[in-house]
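A single protein chain has been omitted from the complex, and every remaining protein chain is retained in its original position.
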Amino acid sequence: MSKQRATNTGGLDASFASDNVAGVSPEILAALGRDNDAAALPYGDDPLSAELTDWAKDEFGSQAEIYPVFNGTGANVVSLQAMLPRWGAAICAAGAHVNNDEGAAPERVGAVKLLPRAVTDGTLTPADIEAELGAVGFVHAAQPLAVTLTQSTEVGTLYSVEEITALAEAAHRHGIGVHIDGARLSNAAAALGTGLGELTAGAGVDVVSLGGTKNGALAAEAVVVINPQRVTGTAFIRKYSMQLASKQRFIAAQLLELFSTGLWRKNAAGANAQAAALGAGLSALEGVRLSAEPVVNAVFPEVPQEVAARIQSRYLVHTWDTAPSGNPVLRLMCSWQTTGEQVQALLDCARGR
Amino acid sequence: MSKQRATNTGGLDASFASDNVAGVSPEILAALGRDNDAAALPYGDDPLSAELTDWAKDEFGSQAEIYPVFNGTGANVVSLQAMLPRWGAAICAAGAHVNNDEGAAPERVGAVKLLPRAVTDGTLTPADIEAELGAVGFVHAAQPLAVTLTQSTEVGTLYSVEEITALAEAAHRHGIGVHIDGARLSNAAAALGTGLGELTAGAGVDVVSLGGTKNGALAAEAVVVINPQRVTGTAFIRKYSMQLASKQRFIAAQLLELFSTGLWRKNAAGANAQAAALGAGLSALEGVRLSAEPVVNAVFPEVPQEVAARIQSRYLVHTWDTAPSGNPVLRLMCSWQTTGEQVQALLDCARGR
Amino acid sequence: MSKQRATNTGGLDASFASDNVAGVSPEILAALGRDNDAAALPYGDDPLSAELTDWAKDEFGSQAEIYPVFNGTGANVVSLQAMLPRWGAAICAAGAHVNNDEGAAPERVGAVKLLPRAVTDGTLTPADIEAELGAVGFVHAAQPLAVTLTQSTEVGTLYSVEEITALAEAAHRHGIGVHIDGARLSNAAAALGTGLGELTAGAGVDVVSLGGTKNGALAAEAVVVINPQRVTGTAFIRKYSMQLASKQRFIAAQLLELFSTGLWRKNAAGANAQAAALGAGLSALEGVRLSAEPVVNAVFPEVPQEVAARIQSRYLVHTWDTAPSGNPVLRLMCSWQTTGEQVQALLDCARGR
Partner (left out) sequence: MSKQRATNTGGLDASFASDNVAGVSPEILAALGRDNDAAALPYGDDPLSAELTDWAKDEFGSQAEIYPVFNGTGANVVSLQAMLPRWGAAICAAGAHVNNDEGAAPERVGAVKLLPRAVTDGTLTPADIEAELGAVGFVHAAQPLAVTLTQSTEVGTLYSVEEITALAEAAHRHGIGVHIDGARLSNAAAALGTGLGELTAGAGVDVVSLGGTKNGALAAEAVVVINPQRVTGTAFIRKYSMQLASKQRFIAAQLLELFSTGLWRKNAAGANAQAAALGAGLSALEGVRLSAEPVVNAVFPEVPQEVAARIQSRYLVHTWDTAPSGNPVLRLMCSWQTTGEQVQALLDCARGR
């Protein structure tokens, strides 16, 4: 579970509390105002939504469909419902957002059973899929017919294209569809130097929850159906799942500005770079240890108690875990809006300056 | 069921197709950019959300709570779940949006049974409540524990404050909570010359789906709990119903700009006035008949076939019904963005000029 | 809604209160004890369940599948889920058991929206199907993909084979599957002089809730899938809907004894005959009026107040309605266990003897 539960900042600086503390990219704010004077049909029958579909087909393949939604939970739960029959279940990492941080929306809204797998670094492997196959055809068990991966993961790790490809091959061999929770897919693609389609469609993924909000949008995500053979009724499901926007053109405008201009990569690479700088700066401090160098926009430093105390006296930063040493492990998130000055100020604070 | 199903405009002018063809009020667009540079906690722990709560308490009473959500279906389904136990049902007009136009979200997401009542002008009466009381305590029947009114209704009619008060008294006498689907509450209050709180809290209403989107917001509605004794778990329900925005401050910003500045009344009164002008202009035409003068922003003229043909050759306008005369009844909607010039142009078209 | 809500009989004779006040047919009780000493696999992998499947294929066609369940609500809700996708809806009569007397199980367990039609004599017509077609393909509306008929109906009426055939043709023309709630299918078939398969498979029905309990079983109903092309995942759905019996052999034993021996017709015809006698006797009384002669096992006499008072002082009998005359309409149900003496005693009571 992510440990964001502060009810207010108590005067603390929230800049590193999460990547959703950030505002909206100026380019996206500007895009909202374009064509605002013209009447446009609601519920996706508008020119911007049509343009977004064109972009999706270019990026994810000619069969691709894109369904803008409001938030990441919505994208995940619409995706899983579209992929699964009433009796289906989705294999996931035990620590996945979908399992811990969505208020049981998959189960409650979608009647989707999750099959959580204990994993060490946030990533599933083909063995996790195979371990659930005993249930196939067994009428007493929810049927494992989808697997959902988070890319990048809740603990700041990544699947390589090869790893996703291997998972997708294992899944498809057993009739299991592959979903990616891509709330931070941009950060992953920026880190890996791939395109968004390359990292998903190119690796055999069937459906993606494409995240915009954490990477600079106001509120804009989408279900991207790469392989329509793996879904049914997505449009109906989105509607009754309360994720069809009346004025969808403004969701489409956000996604278009973010994804069709390269802004997604600029924003994500920026966040990743600040995390790298933050990680490098912290690990230079005495007693600080990173279990791994940051690859995306999250840093999980194990820090001495006094360092944690200094940071947390000025910043709203979550204690993620306790290391075997007894020292706290903090979670520091960078966003598209994080600046070098902010990183420097946090490092100064950590150093006691 | 609203008859909006055009998949594109086919070159037609969509201005009168619905009130959600409109863009975003400039004031609201501008508000989105304010404070954008500062980090703010997600999920409602931000200053604008706090300010919105202050406004709600001022407007709806000191016990009031406000839960911003993404869309009207979300507001309705969160409201009804919060008001009803697992075995509860909601009395509604058979023609209500919640019954016909939400893809069965109340049933599917909230396990809420709807008890539709055949009504003539879109409004329920205390007799509709009494007609369902036979089920109370009967274990075989879904329990009628809420009633939901649409204000203004799907057919452009209004409840007076006295009518709502009488309904609320009847409902409360039998332990039934009162919900208003207020997707167009602003239009109703503007027409009636009341405040929003006066029209709801003042009439005994327990929970309101407060609409912003149709009246100039981008995507912003809210569940307003006027009487917390009638709900449980609203915050949890909003979350698993996938209606909790990550960057909620931007939903709050829209609602604040709309409701705390008087913009809501200006926009709604404008739409209502254009509908009045449109109605007056149409009823002056030979063969055109209005079953009632428009009181809010919808006009339902019965028009001769040739007039309908003229209008529909240039405008995307829905045929709502067939009158006993055999002539079509059209539905024309005005929005905050509708101008006198647009009304005039439509009237000219109807006249064959 | 059936008006059975007495919490106890208060010393009254309950014999005519419902057809489920009856006990278990002796033949069925005896059947429960057969083969009781042998171990048999649970959950339907037993010889009696296999034998039941053979019977079903004989009766309903070689493609038929039979899924024993515990009760009628279970049969209906499993059937409708198997017939409908997540976004589907079922057209029904407004007065149907599934709509009023199942505690909203279709909506709550199956996320199935019901589309109730106001009908006069409990039966739907092809026009009822056509009236719902406007929603087809409209993403805002639950999709009408099944129609459910009750045979015999809650008000003691019947569909003829021709009427069912016409409904099925209309439904199938629009891609809509046909379900029969056959809690009293035996009474209908006995009245019409048809076989069970003839009345369903022979008329184009896709899925039947086959009732045993009201006709002499202890607790035994079944989902009969006549046309497997119209369902998916029935076995999985029955399991998670909590209708798969551990010791299914004892449900199968009841159904086999009832249906493979002709007992069903004997029991149902007996109940129907007692209702006919009761109706004839009552209509001979001064001031008593039957809106229709009983065709199955229910009698709905309009009786003078003093007659109602006499009957209800000795019998637990439900007042169903108030006739235009102001007189009460009673509901009297006969069961397989009703005897001629019981009918005579009630008539004597009605006559004031």
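Order of writing sets the labels: A, B and C. Residues in every chain begin at 1.
Quick note on the criterion: a residue touches a chain if its C-beta (ideal position, glycine included) is under 8 Å from a C-beta of that chain, and two chains touch if they have at least 3 such contacts.
Computed from a predicted structure; not experimentally measured.
One of A:Leu12, A:Ala30 or A:Val139 touches the chain omitted from the figure, and that residue is A:Val139.
Checked against the full complex, the candidates A:Phe16, A:Tyr67 or A:Trp87 give a single residue touching the omitted chain, namely A:Trp87. Considering A:Lys113, A:His172, A:Arg314 or A:Arg351, the position touching the chain not shown turns out to be A:Lys113 (whole complex). Within the whole complex, the absent chain has one touching residue among C:Cys92, C:Ala105, C:Ala141 or C:Ala268, and that is C:Ala105. One chain of the complex is left out; on chain C, the residues touching it are 4, 6-9, 13-15, 17-18, 20-24, 26, 29, 32-33, 35-43, 45, 70-74, 77, 102-105, 108-109, 213-214, 218-219, 236, 239-247, 250-251, 316, 337.
Taking the whole complex into account, chain A touches the unshown chain at residues 1-2, 4-5, 86-87, 89, 100-104, 107-108, 111-113, 116, 118, 134-135, 137-142.
Although one chain is not displayed, chain B still touches it through residues 43, 81, 85-87, 111, 139-140, 142-143, 232-233, 235-237, 239-240, 244.
As a convention for this text, only the chains that are shown with their structure count from here on.
Chain contacts here are complete: no pair of chains fails to touch. The two copies, chain B and chain C, are related by a rotation of 180°, based on C-alpha atoms and rounded to the nearest 5. Shared residue numbers account for over half of those found at the interface formed by chain A and chain B, and the copies are therefore classed as meeting with the same residues. Our note on geometry: chain A versus chain C, Cα centroid distance of 50 Å, whole angstroms.
We define each chain's centre as the mean of its Cα atoms; on that basis chain B and chain C are separated by 41 Å. A straight line joining the Cα centres of chain A and chain B is 33 Å long. Annotation for chain B: residues touching 2 or more other chains are 4, 102-104, 108.
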